[in-house]
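Notes follow the structure.
Apart from one protein chain that is not included, each protein chain of the complex appears where it belongs.
Up next is subunit A:
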Amino acid sequence: MSALSTFLLRRRGGTGWHWTDVLSYIWLALGLFLMFGPVLWLVVSSFKTPANLAEFPPTFMPLDAQVAQVQGYEQPLPLFRVTLDDGSEKILAQVRRVGIMAQMVDPENPGTVIRVPIDKRTPVRAVNLATENYAEPLQQFDFLRYFQNSIFVTVMATLITLVVNSMAAFALSKYEFKGRAAVLGIILATLMVPLSVIVVPLYLVVNSLNLFDTLWGVILPTVATPTGVFLLRQYMLTIPDELIDAARMDKASEWQIYWRIVLPLAAPALAVLAIFSVMWRWNDFLWPLIVLSRKEHYTLQVGLNAFSGELNVQWHFVLAMTVLSIVPVALIFLFLQRYITAGIANTGLK
């Protein structure tokens, strides 16, 4: 406990609060709020009932109206805390509401109906996690199928991305050839072309390759990324040329130099690119939406879209499934964040 409090209250000099300590803590608290506020809101909201979600002003905790089974009424009736004319408070069940008056009964004495103005009553509510937000889509929708598709797309695309991009980066960093700078320039220039510009030609290519409505049609167009090539190239430039000369003297073929020397040494940059690629592919929405048409091929992000109909968005399901869909990426971040920070620092990229 004391170890925890020393950890949480660490200061610069060890004793006393310097004003920079205070500033740091304020800054960090602000950052924590900005970063984790939305995530926390999402997670909490995913446990709210549709009615609770639609409320304004919103409640922070998931609250649910308490109901009671009252004799003589088939449906369970919602409970209200009512201030009666004589000033006493009582918990009553509401039968129906007419205009500004509500007809209520005492659950213990269901015979007499009491008429109460609606501004004299407040609903009785308690924290209740609406786990059916999770259970229902998992049973009714093909969530696991989408999940599998997403994992397949993410894993395959990331593996191919790493291999293809590292090969390009190896050539661009370790071989001298005419037009090397130009090739790198062209690759980087494609960064400036947004997906929406090339989406139609890309669609035509994918279609004529018979990849339409297949997962490979989602994977293949995304594997060559200029960001990845650039990131890996910058890192590989830091691998000393003498190592490659040494490997050449050691009778290593060019493939062996790439596979056994350069790739292991570029591992930190590869880890960074792998993390980026996983996030990109996992969160991809537009391109899978275009390529995939049959439901059984949907990825998670496209599948989530199915909860938003034309007239009606089932927010409670969207929120719950969104939470599930960010779990894998969050886990990756949790375990690999050491590599992310170290790798980003090493590659000089942001």
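Rule of thumb we're sticking to: contacts are C-beta pairs under 8 Å (C-beta built on N, C-alpha and C of every residue); 3 or more make two chains touch, one makes a residue touch a chain; residues count from 1.
Everything below uses one rule, namely that contacts and distances are computed from a predicted model.
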Protein name, per the UniProt record, of whichever chain is missing from view ("Branched-chain amino acid transport ATP-binding protein LivG", "Sulfite reductase", "2-oxoglutarate ferredoxin oxidoreductase subunit alpha" or "ABC transporter domain-containing protein"): "ABC transporter domain-containing protein"
Selected residue (touches chain absent from view) among A:I261, A:A274 or A:V318: A:I261
Option touching the unshown chain, where A:E74, A:E89, A:D119 or A:E242 are the choices: A:E242
Interface residues of subunit A (partner: the chain not displayed): 240, 242-243, 245-253, 256, 260-261, 264-265, 267
